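Here it is, the structure, as structure tokens.
One protein chain is absent from this view; the other protein chains keep their places.
On to chain A.
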Amino acid sequence: MRLTPEQLAARTRRNRALAAVLVVFIILVFATTILKLQGNSDEAAASAARQTAAQGQ
């Protein structure tokens, strides 16, 4: 099946838009993961500090 130039151009535009959306999605998932990791490590540090303070008393 041969695509007409119009169909080909529309498909190319859709593919580019899809690629852009996927890149944005990957960035968002990455950013979310980093934020969660940061939150967990902050929590772990706070917990360790509390434990140290409790042992010192």
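By definition in this document, contacts are C-beta pairs under 8 Å (C-beta built on N, C-alpha and C of every residue); 3 or more make two chains touch, one makes a residue touch a chain; residues count from 1.
Methods note: contacts and distances are computed from a predicted model.
Within the choices "Imidazole glycerol phosphate synthase subunit HisH", "Protoheme IX farnesyltransferase", "Nitrate reductase-like protein NarX" or "Peptidase M75, Imelysin", the name that UniProt assigns to the complex's undisplayed chain is "Protoheme IX farnesyltransferase". Contact between chain A and the unshown chain involves residues 1, 3, 6-7, 10-11, 13-14, 16-17, 25, 28-29, 31-33, 35-36.
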